[in-house]
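Got a structure for you, written out below as C-alpha cells; questions coming shortly.
Every protein chain except one is present and positioned as in the full complex.
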Amino acid sequence: METTQHKLPNYMLIWLYLFVLTAAEVLFAFEMPISQLAKIVCLLVLAVVKALLVALFFMHLKFERWRLRVVFMIPLPLAAILVLAVITEKLW
Amino acid sequence: MTSVAATTRVPHAHHDDRSFLRKYIFSTDHKIIGIQFLFVSLFFLLLGGVLAMQMRWQLGFPGKPMPGGGLLPESMAAGGVILPEYYVQLVSMHGTFMVFFAIMPLLVGVYANFLIPLKIGAHDMAFPRINMASFWAAFAAGLLMFASLFVPEGGIRSGWTNYAPLSARPDLSGVTIGQLLWCVSIVVLGLSSVMGSVNYITTIINHRAPGMTWFRMPLSVWALFITAILAVLALPVLQGAAILLLFDQTIGTHFFDPAAGGQALLWQHLFWFFGHPEVYILILPAMGMVSDIVANGSRKPIFGYHSMVFAIIAIAFLGWLVWGHHMFMSGMNPTLGSSFMVSTLVIAVPSAVKVFNWMGTMWRGNLRFHVPMLNATAFVAMFVIGGLSGIYMAATPVDMFIHDTYFIVAHLHYVLFGGSLFALFAAIPYWFPKMFGRMMSERWGKVHFWLTFVFYNLTFFPMHILGNAGHMRRIYDPTQYDFLKPYQPMNEFISIAAFLLFATQLIFFVNFWYSLFKGEKAPQNPWEDNGLEWSLPSPAPHGNWERVPTVYRGPYEFSSPEVSDRDYLPQHEKRPTDREPASTTAPSH
Amino acid sequence: MTHATATVDLMRPPFPAEPGSGVYSNKLGMWVFLASDVMFFTALIGTYIILRFGVSQPWAHPNAVLNVPLTAFNTFLLICSSVSMVKAFAAISQGDQRGLKLWLLITILAGASFVSVQVVEYIKLVGHGFTPAGFREGSTLAEHAVSDPVKYGAATAGLYGSTFFTMTGFHGFHVTCGVISMTYLYFTKVLPGKYSRQDYRGIETIGLYWHFVDLVWIILFTIVYLI
Partner (left out) sequence: MHWWLPLKGSTFAGDIDGLFLAILIITGIAFVVVEAGLIWFVIKYRQRPGRKAFYTHGNTRAEVIWTTIPAVTMVALGLISNHYWVRIKGRNSVPANAYPIAIHAKQFEWQVTYPGADGQLGTPDDFTVRNQLHVPVGRPVVVHLSSEDVIHSFFVPVFRVKQDAVPGMDIKAWFQATVPGQYELGCAELCGMGHYRMRAQVFVHTPEEYDAWMKQAAQEAKQ
C-alpha cells in the first residue's frame, strides 16, 4: 500500500469549496436584492451542498459501502416526516 | 481462520479471577449487566404495582381512609384519605415507572443484554464498558425518578405523558422539583438507552458466530435488533422534548407556552413521535421471545419464519407514521387525522401475520405446557384483545367518544400487561436457569399463572365497559359525576380484583427469591431447546464460550425428520450432511 | 476509476476486521450514534422550524440581534478544524506520526477557539439584553425593539431567544465534548504514538463525530444566522 496523498480526495480543494460557499452564503443573505423566498431557497440549497461535501468527503460516505450509508440515511425521512406533518398543522 | 480472531479476544474465558466489585457491581459482562437490570427493574415493577393499589383503593372506595394511609403525610393523604393532588401524582408516576423503569428495562435492558451475545454466539457486547455505563445511567435515572416521590410536592402530576402547558407551569400543576427531576431523569434514561442500543445494533451486525446468517437468527434477536433501532432513533426525540420542557420551567424559554407564542401541541407531537415507537419498543421484544418459547413449547419450527421477520420490520416502520392517533381530539388538523387513522389501521396487518403464525406454530404441534409456554400462550390470547381494542380507537369517529376514557386504560393494560408482562412471566423462568443455574418452581409457577390470568382479566376487562359508559381516565373520584354513580359497584369490583392480582404477584416474588437460592439445580438444556445459549453450562460462564460454536441451521428445528431419538436439533450440532459455513469474516483485503 | 478504488482501500484499513459487516465496530457504532444524534437535533431544529413557521408576527432580522460577521468567522474556524481533522486522519493512514500530532493539535485548538468565541458571543448577547426568555426588560435591545418592532421581531423575541440559545447551546455542548475527547486521545494515544498505519480506528471514529458536529453547524448557521 504505497498510496500517497493524491490517492485520497483532495481535502484542501474541498476546504476551498466550503470556504467559497460560506462566503457566498453570507453575501447572499445580506447583499442580494431578491425576494425573501428565493433567498431562503438558495441559502438552503447552499447549506445542503456544504453539508453534503462534509458528509461525502470528510466523513468518507462517498467511499463507503451502501450498508453504512443506509445507517445515516434512515433518520432523514423520519425527521422530514415529523417536521412536515407538524407544519401542515398551520396550513389548515 | 475465523474463530481464531474471535477466540483470542477473550483470552481468559473460564479463569474468572475478578474481584467481587468487578464481578457483580462494575461488571462489563453482558450477563451480569442483564441481571443487574433484572433486579432493578423488578423493584420498579413492584413499586408501580404498589402505586396502582393506592389508585385502586381510591377509585373503588372514594373518600374512605386507605388501610395504612395513615402512614402517609397529611399532604398526600389527609387522615388516610388520598387527596386529589396525590392521586394525580399516583397515576402519573405509575405510568412513568411502569413504562420507563419496569417494562422497557425488563425487556430491553435485561433480555437484549443477556440474550444477544448468547444467542448469536459472541463473547460479549461490542462495547462492554459502554454497556456498563448504560446500566449505571439507567440506575441513576431510576434513582432520580424515585427521589422525586420524596421531594416536597412529590412527583409529576400531569400524567406519564406530561402534556404541556400543565407540565411546564409549576403555578398551574403545583409541582416544581418533581417535574424537574422527571425531565432530568428522562434525559439520563435516554442516554442509557442510546448507549445500550448502539451496542446491541453493533453487536448483532458484527459479532455473529460463523454460520449465524441473518435468517438463522432467532426471532428474539431479530426483535431486539429492530427494537434497538427504534430506541436509538426515538429516545433522542424524547430527550430533546424533555430538555425543552426543562428549559421552559427553569430558564424562562417559551416553547410550549402559548401566552408567549409557543405551541401547546408541539409537546404532544414530539412526545408521541417518540411515544408510539416506544410502545412498540415495549412489545416487539416480547413478541420475539414469545416466538422462541412458542416454538419450543410446540416442538415445531416457527410457522413462516421469514414473514415473522418482515412483520417485525413492518410494525417498526409503520410505528413511525401513526403518532397522531393519540391526538385525534387535540385540535390537530383533521385531514392529518385521516392519514394517521389509515396508517394506524394498517398496523393490524403485520400484527395479524404474527398472531396467525403463532397459531400456525401450535397447530399440529406436541404442546408442552411448561410455565413459560403457558404464559406465552396467554400472551397471544391477551395481546389479541389489546390489539383489537386498538382498532376502535384508530377509527377516529369512535375515538371521539372513547378517547381519554377507561377504554384506553383497558387497551393499554391489555397490551402492556397482557402482552409485555405475560411475555416476561414467560421469559423470566425460561432463561432463569441460564442466568442463575437454578430452576424456578414449576408448580408455583403454574399457580401464579392461573391466578394471574384470572384476576388480570377480572381487573382489566370490565374497564372496557366503564369506557363505553364514558368514564374518563385520570379522575380522582368518579362519583362526582351522576352518570358514573351507577358504575361504582363495577369500580369496586375492579379494585378487589386488582388487590387479588397484586397479592398473586407475591407468589412470583417468593418463587423468584426462593429459587434464586434454593431452586433445583438446572441442567444445561432444561427445555430441550436449539439456541446457542443452551450449549453452555448453567449458569453461563464469564466470557461465554472458550471457542465460539459454528452454526449449521436455524433456531427452530424441532421434530426434524433428520433426528429420530429426540425432537430437537441444536443450531450448533454438526450433522453428517452439514457443510462448514463460508467464513463470515469479511476479508480485510 | 482507479482513483476511487485506491481510495476505497484506504478507507478499509488493515485492522482486525470484525466478522459481519466488514466495518469495524467502533466505526459502525459511531455511525449508529450519529444517526441517533440526527434525531436529537431533529427535535431541536424541528421545533425551531415549526415555531418559526407558526408565528404570524415578524421574526427578528438575524443581523439586527446577532453578530453575524463574528459567527461567520467562527463558522470558518469550525470548517478549518474539520479539514485539519481529516488531514490528521490522512496523515496517520500513511503512518505519518508527526502529521497526526500537528493536525490533531490544530483541530483541538480550532475547536476550543470556536467554543470560546461562542462563549464571548453569548456574554455579549446577554449583555445587550438577548436572553433565552426574550429581550430583557430595560436593555438596549428591548429599547430598539420598541422603536422598530418589525426589524427586531418584538412580538416573537421570546421564541427567538428560546430556540436560538437551545440550538446553538446544544451544538456548543457537542463541540465541547468533542474537544475534551480529542484532548484525551491526544495525551493518552497520540503523543505516546499508539496509533499506526495499521490501526488508527480512534482517529477515524472521533473524526466522524467531529465532522458531524461541523455538518450540524453548517445547517444551523444558515437557518439561524442567515435566514
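We call the chains A, B and C, going by the order they appear; numbering starts again at 1 in every chain.
The definition used in the following text is that a residue touches a chain if its C-beta (ideal position, glycine included) is under 8 Å from a C-beta of that chain, and two chains touch if they have at least 3 such contacts.
Predicted model only: the values in this text are computed from it and were never measured.
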Kindly name the visible chains that come into contact with the excluded chain. B
Hidden-chain contact residue, picked from the options B:Leu42, B:Met66, B:Val88 or B:Leu284: B:Val88
Chain not shown: contacting residue from B:Leu72, B:Ala147, B:Ile251 or B:Ala469: B:Ala469
Among listed residues B:Pro301, B:Gly543 or B:Pro570, the absent chain is touched only by B:Pro301
Tell me which of B:Asp477, B:Glu528 or B:Asp578 is the one touching the absent chain. B:Asp477
Which of B:Ala381, B:Leu458 or B:Leu500 sits in contact with the chain that's absent? B:Ala381
Footprint left on subunit B by the chain that the document does not show: 83-85, 87-88, 91, 157-159, 163, 165-166, 169, 172-174, 258-259, 262-265, 298-301, 303-305, 307, 329-331, 334-335, 337-338, 341-342, 345-346, 348-349, 352-353, 355-357, 359-360, 362-369, 377, 380-381, 384-385, 388-389, 391-392, 395-398, 400-401, 403-405, 465, 468-470, 472, 474-478, 480-483, 486-487, 489-490, 558-561, 567
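Here is the rule we use: only the chains that are shown with their structure count from here on.
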Looking at A-B and A-C, which pair shares more C-beta contacts? A-C
What whole-number Å value describes the gap between the mean CA coordinates of subunit B and subunit C? 35
For the pair subunit A and subunit B, the C-alpha centroid-to-centroid distance in angstrom is 38
Going by the touch rule set out above, which residues of subunit A reach two or more other chains? 74-75, 78, 82, 86, 89
At least two partner chains per residue is the criterion; list those residues in subunit C. 9, 21-23, 28, 32, 35-36, 39, 42, 46, 50, 54
With touch defined as at the start, can you tell me which subunit B residues reach subunit C in the complex? 2, 5-6, 126-127, 130, 194, 197-199, 201-203, 205-208, 210, 232-237, 239-241, 243-244, 247, 251-255, 260-263, 266, 269-270, 583-589
Report the residues of subunit A in contact with subunit B in the complex, numbered from low to high. 74-75, 78, 81-82, 85-86, 88-89, 91-92
In their shared complex, at which residues does subunit A touch subunit C? 1, 3-5, 7-9, 11-12, 14-15, 18-19, 22, 25-26, 28-30, 39-40, 43-44, 46-47, 50-51, 54-55, 57-60, 63-65, 67-68, 71-72, 74-76, 78-79, 82-83, 86-87, 89-90
